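Handing you this structure, nothing more for now.
Right after this comes subunit A.
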Amino acid sequence: MTLARHQKRGLIGAALLSLILIAIGVLAAWFGSRYQLRLVYGAYVNLLVVLGLQVFMGNARVTNLSHSAFMGIGAYAAAICVTPAATKAISLPDAPWGLAAFTLDPLTSAIIAIVITAAIAALVGLFIVRMTAIGATIASLAVLVIIHSIFLFRTDIFKGNQAFFGIPQVFSLTSIVVLSVVVVLIARGFRESHWGIQLRASADDETGAAAMGVNVVRLRLVAWVLSGIILALAGIAYAYYLGTISARPFYFNHVFLTLAMLILGGMRTVTGAVLGTFLISFGLEVVRWLETGPVVAGVDLPEALGLSGVVLGLVIVLTMTLRPQGVMGDREIEDIILRR
Partner candidate 1 sequence: MDYAIQQMVNALSFGAEYALLALGLAIVFSVMGLVNFAHGDVIAVGGYTMVAFAAIVTANPWIVILGAIVAAALTSVLLERVAFRPVRYADPTTGLLTAFGVSIVLQNLFLLFVSPRPIAVTSLYFMDVPIEMFGVQVSSLQLLESVTTVLVIVGLTLFLNRSVWGLAMRAASLDFEMVRLMGIRANRVFALAFLISGLLAGLACIFIMARRGSVDPHLGFNPVLKAFVACVVGGFGSLPGAVLGGFLLGAVEVGMLVLLPQEYGGMKDAFVFGIIALILVWRPNGILSPAVEKGDKL
Partner candidate 2 sequence: MLDIRNLKVLYGPIEAVHGISLRVEEGQCVTLLGPNGAGKSSTISAICGVAKATGDITFLGQDLLGTEIEDRVRAGISVSPEGRRIFSNLSVEANLQLGAGIRTDRDGIEADIDHWFTTFPILGERRTQSAGTLSGGEQQMLAIARALMAKPKILLLDEPSLGLAPRIVGQIFDMIEQLKSEGMTILLVEQNARQALRISDYAYLLNTGTIQAEGTTATLGQNDELMAKLTGLG
């Protein structure tokens, strides 16, 4: 297979991003404390989510607000499969359909989780991709609420807001760095693929693209399902590292957080997704520290619950008003480093 020029450049860009991702991982592993390692791992999980979001939002230019719920589906599906039956007998005594009676290995569980998430994403996507941009966004909000209320309601399967524990902790920082490199390749690959290019062109000029025979609805669906698969990966990586999950992290706060990341970096590019994720992940740690009311230069600051939320919201508002395309705009990393 021969690659077009922009695809070769895309490969270089993806390689550069991978190097950065690996470098951050290596630095964290060398210098980070246990607590910091957890934070860095969390940042990588969010990176996967933001990349998943970018695949749909960045190419179809439709805002999605249900992504955290799909991450949740992936996490729960994998957790239910992989958690030992003995543990489930205690934690999910009333589980229907024999869900508590079997144990699968982590790889099989992950594959099943991905298939389930992709299937649900495809089903939901059939509705979403047909709507206007605004309609789709609000429908995705409804999807988030629906899925969350199912997590909360079926405590016999998901345990709701209580901890679903006993998931084997098979992932390490290394695994997620490798995974994030793979996902960067996928996201970049899709962006530069024939489908990705057609989808982006259609988002810029819908009637024009339709006139050229581009099936926008189908392309959107492809992007939506691919996005769902990446979100499932994020959920699995989350569950396999923490060992304990609950419904709360797959709801609004996480939606806002990851959305702010993508917006700040710039939703049109994969580089933007990576940049935004790390900018906000590290920026927020500083804000969270301020939130606890630390003593700075001899001044005892008050506790300030909500400060991080205010900052996140402001990041979104200011980006939208000052630079709606985000920091990166239409530029990928290689556009900055290589000549055009």
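On the choice of candidates, all candidates are chains of the complex that A comes from, given by their letters.
Throughout what follows, a contact is a pair of C-beta atoms (placed from the backbone, for glycine too) under 8 Å apart; a residue touches a chain by one contact, two chains touch by 3 or more; residues count from 1.
None of these values were measured; they are calculated from a predicted model.
Candidates 1 or 2 all belong to this complex, yet only 1 touches subunit A. Those residues of subunit A that touch candidate 1 in the complex are listed here as 61-63, 127, 130-135, 137-139, 141-143, 145-146, 149-150, 152-153, 256, 259-260, 263, 304-310, 312-317, 320-322, 324.
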